[in-house]
Structures are given as structure tokens and as C-alpha cells.
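Okay, structure first, notes after.
Yeah, one chain of the complex is gone here, protein chain that is, but the others are all in their spots.
In this document, chain identifiers A and B correspond to the written order of the chains, with residue numbering beginning at 1 in each.
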Amino acid sequence: MTGLVDRVGRVRELGIVVALAALFGVTGVVNPAFLSPASIRDILLNSAIIATLAVGQTLVVVTRNVDLSVSSVVGISAFGGALILADHPGVPIPVVVAGCVLLGAACGAVNGLLVGVAKVPALVATLGTLYAFRGVDYAWAGGRQVNAADMPEGFLRLGSADVLGVPLPALVALTVVLAVGWVLRNLPQGRELYAIGSSPDAAVLAGIAVKRRVVSAFVVSGALAGLAGVIWAARFGTVDATVATGKELDVIAAVVVGGVAIFGGSGTVYGAALGALLLSGITSALAVLRVDALAQTAVNGALILAAIMLDRLLALRMARALRKRRYRDAR
Amino acid sequence: MRVDRWETLVVALLAAVTVAASLGVDGFANGSNVGFLLLDVTEIALMALTMTLVIVAAEIDLSVASTLGLCCAVLGRLWTAGLPIETIMPICLVVGALAGALNGLLVTRLGLPSLAVTIGTFALYRGLAYVILGDQAVADLPPAYTSLATQSVGPIPLMTLLVAALAVAAGILLHATGLGRAITALGANEEAAYFAGIRVKRIKFWLFVASGAMAGLASLVFTFRYASARADNGVGLELAVVAAVLLGGVSIFGGRGTLPGVVAAVLLLAVVRNALILADVANEVLNFVTGLLLVASVLAPNLKVRLERKPVQ
């Protein structure tokens, strides 16, 4: 009784799982150290931030939009959080975290209003805010750098502490993936995001509050970028105005590798998160295999191309299958 | 030209900013500064010309800066291997064209979205550049060419004349030839253009090739101008190029845009950057200004339409 739509999605995600298994299998055989708990922990830590961002990006991409500004939001949130902690040690850490998430959400709201209400194409609007938010970040920082020594120990531990053997940032990412995945699959609001991306005009006629949904997708993406910023600050400890520069394309790469259609309407956050995991897994594997670290960018590029070609192939396959089964009873 | 067009506004803004900077910023209005300003924007301007054509055709090429890096790496590698520079230069153009051709094939033959394809090749080409040249910098380039790249005719850099000539050519191509009209039409409605006998795929393919070859040309200018061939040359330029094109009033959805608008936008960004640096404002404020202008470029016409839609009472 599962539909064709769901099945194709599952095949796609299974593809990434298989790729991950192959990656770990092959690399593990060549160098067993790759499968050691420390190494796995490292990979999880590395993918956590991108995975968190990829979840937000998925929400936006599914609605046939894109959020290029995430890296700048991470930057401004990381710097803002670090600055408060350094200059006002009295502020409780949870308040700082909440503040960063809110700051991100506010940035997301700016994007959302530009795209959803003022009808600026998302690519243009978020390219604009990519520059604008970074500009604000620079102006705020004024060349200053906050170091780990300036921040409370308790905060830095958030970036590296283990809970039940799993690093906290990875746990946060996992929670985010499961929560957003559940909403997208089960709640009408989630389904409506897919509807909007699949056909914006039809969504209006179906009585969906398109503006509100698009704005909320951007706000959530911004909030998650804010959260990722705090995690960044806690994990790396050294924060200036250049944090996360250029990461937007990594995030989009993870989403695309994860099988989210760049023109909206299909894809899941699970796929996107797996995409993030695969990309950082490859990075680590290349290091372990002593392949020149410089080749890693090229491998990522080839992987993105492979992923979109696979998607195209699956789409053609599905079209062919559909032609044969117009009706329920036809085989 | 109608006054209500965004392009006109960009030209006006350019004039206003230039006048304001000449009056208010010390050291702006002198020959060497203007020359520096123009020279500094050469690569962005070059790549913006072909990017305009690509975006008008409703596609996008985010791999241009990586293609530039790849060509720089090839140049550096071949130069250290002892090839004469006159052989290397055409090779760089060909490498750029081939990089563009791969984009074009993936988009036109496999029907993949160019946004996704060129994000992929953005990483791929930059990665190849690192593989080819590693993190070394090749600096012992022939002085004849490095000085040529920075030479001036009067206050105008030689490279600016090159940009100007290519801009005129691209402008004529887009606005006054059948090919340009076909590019506009297929950008606005690919299916209708195909039904009208326009060879949609072929044209798109060659636009990507042109975009790649132009990145190859820009790589030569970049390398000689800085007298340094590195794999990370031009990192991040793609967004600057796209920003300039969109600021120039080209619709991201294709089918609409003018070359003079894009040229004005490139100059506007260059003047603003230069003036801010001279005025000792942090260079980074430019980011903010670029972002605002970019958003305004779409927001302003949208708001205008919205005001006009108000019912006639």
C-alpha cells in the first residue's frame, strides 16, 4: 500500500546508505583505524553542523526556494554568541543559546519577508542577505577575534561533550532531523511545504497560506543556522567575523546529494542529513587513505554530479513505470 | 530608453556615486586611482558578460570562478614544466571552454538543472585545480606579460579596453542579432522557442562553452595581473559576478536583461568599493552595500508594480 512516490524516495535514501556502507567498508578494510570509536566520533562531530544546516535548507528548497545566506547567519550567530559570553560572563549559557537561535530566526524572517511577501526571487534575496548579514557581522566585529580562553569552560564543553557516547552536537543534529522529519511527513503544515514547491500557483488555489508557510520555512532555516552558529563557537572556540564563509554551497551540496530536488516538491530531511554525513565521511576517509586532502573538493564535486544524474535516472524510470500503470488494476 | 527602467536607475546611481566620491573622497578623482579601479574589476567584468547571456537564457553558471582557478592551475603547472607561455595561453582558453562544455553537456544532454550542475562543477573544478597545482604559487611568470596586464593607455588600463571591446561585442550579440533574440526568447519560454525552430539545446550548450572560455581568458588576466598562478585564484568571485549581473537588472528567471545595465552595475560596485576603501571605511561594509543594492534591484521594480496595481478609482 506504500505509494510509488514514497518508494522512489526510499530507494534514493537507501542509495546514500549503501554509499555510506561502501565508504566505511572499503576505508575500514584499508585502514581499520577509520572504524575506531574516536574516528567515528570525529565524523559525527564534523557532520553535525552541516547536517543541522541541511535540515533547514531542505525546508526552504522543498518550497522551491533556496537560502544562500545560511553561512552568514552562522557567522553572525557564532560571533554574537561568543562576544556576549566573553564580554558579559554573567549571562547564563542557555540564554545565550536562545538568543543566538532568535538572532538566526530574525535573519531568516528578513529572508522570508523578502521572498514570501516582497516576491524577490530567493536566489537574489538570499545572495543579497548573504552579503548584508556578513557585512553586519564584520561591522560588529570590527576586526576582533574571540578566543576559547575568553569563553566559559561550560560553554566550550557543549561543543565536545559526549552524552551516552555520542557527541552532543551530533545528538542535537539528530534531534533536529527527527523532529523536522516528523513534521514534514505527518503534519498538514509539512505537506503544504511540498505542495508549495510542487506548484506554487496550485497551492494558492488550494487555499494554502503560501506566504506564511514560506516565511516560516525561512525562519526555521535561520533559527537552525543560529543554533549551528552557537555549536560552531562552542566547538572551535576561536571566532571572528569570517566564520563559516563559503559553507552555503557545502550545505546545498549535502541537500542535493541527499536527493532533495533543487526545484522543490520532493526530498526529505533524512536524505539531506545522510548527504551531510556522506560528504564529511568522504572527507575523513580521504585523510585516512592518505589521498591528498586537496583532492577532497574534487571528490565532493563529482559526488554532487553523480547524485543529480542518479536523480534524473530515477525520475526517468518512474515516468516509464507510470506510463504503464495509469490505472490501479493495470500491471 | 524609458526612464522607469531599473538599468537607467543603475546608470544614474553610478553617476551620482561617482560625483559624490569625486567631491567627497580624497584621492578618488585622479588618473591612477581610476585606472586602478577599472583594472581591479577586469575579471568580474569579463565573466559578467557571458554570465549575462547565460542568465538571460534562464540558466546559471556558478562554476566560473572555479574554472578560472582550474585554468590558473593548468597555467602554473605547464609553466613550471617548461612550456612556452604562448602555447600555454591558448591551452588555458581551451581548458576553460572544455570545462564549460561539460556543464553544457550535463545541462542540455542529460536535462539536469544548471544550478545543481554548476554547484557540482564549482567543487569539481576547484578540486582539480588543487590536484593539478597543489598549494604552491607559481610566480616567476614572464615579465612581458605581467607588465602587459597592468599597462595603461593614458589613464585607461589596456585590460579595460579589452573588456570594453568584448562588452560592445556581447551587447551587439544580445540586443541586435537574431541569435541574441533567440537567447532572450528561449530564456522567456523554452518550449515556445523550440516550437519556433530555435535550436535551444545547441544555443545553451555554446553559451556554457563561452562562459567557460571567458573564465579561461579571465584566468590569464588574473594570473598576469597578480603575477601569481595559484589554485585558489579567484575564490568566491562567482557570487560577485552573479551579484553584478542581477544588480544590472537581469531577471534570474531568464528572458529579460540588458548588457549596458550589467556594465553599469559592475562599474557601480567597483566605484563603491574603491570609494569606501579610500574613505577608510572598512572594506567589509561593501558586503553590506552590495547585498542591499542586490535586494533593492528586485524589490524596487516589484514595489513599483504593486503600486501600479492599486485599482483605479
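Brief remarks on what is shown
Here is the rule we use: a residue touches a chain if its C-beta (ideal position, glycine included) is under 8 Å from a C-beta of that chain, and two chains touch if they have at least 3 such contacts.
Going forward, contacts and distances are computed from a predicted model.
In the listed set "RNHCP domain-containing protein", "Sugar ABC transporter ATP-binding protein", "DEAD/DEAH box helicase domain-containing protein" or "Sarcosine oxidase subunit beta", the entry agreeing with the UniProt name of the missing subunit chain is "Sugar ABC transporter ATP-binding protein". One chain is not displayed; in the complete assembly it touches the shown chains A, B.
For the chain left out of this panel, the touching residue among B:D26, B:E86 or B:E191 is B:E191. Among A:L68, A:L83, A:V136 or A:A195, the one in contact with the hidden chain is A:A195. Mapped onto chain B, contacts with the missing chain fall at residues 172, 176-179, 181-182, 184-185, 188-189, 191-199, 255-256, 308-309, 311-312. Within the complete assembly, residues 1-5, 186-188, 191-192, 194-195, 197-199, 201-209, 261, 264-266, 318-319, 322-323, 325-329 of chain A touch the chain that is not shown.
Heads up, the rule we're going with is that only the chains that are shown with their structure count from here on.
Between the Cα centres of chain A and chain B there is a gap of 29 Å. Interface of chain A with chain B (complex): residues 66, 114, 118-121, 123-125, 127-136, 138-139, 142-143, 241, 246, 249, 252-253, 256, 262-263, 292, 294-305, 308-309, 312. Of all residues in chain B, only 62, 106, 110-113, 115-117, 119-128, 130-131, 134-135, 231, 235-236, 239, 242-243, 246, 252-253, 282, 284-295, 297-299, 302-303 touch chain A in the complex they form.
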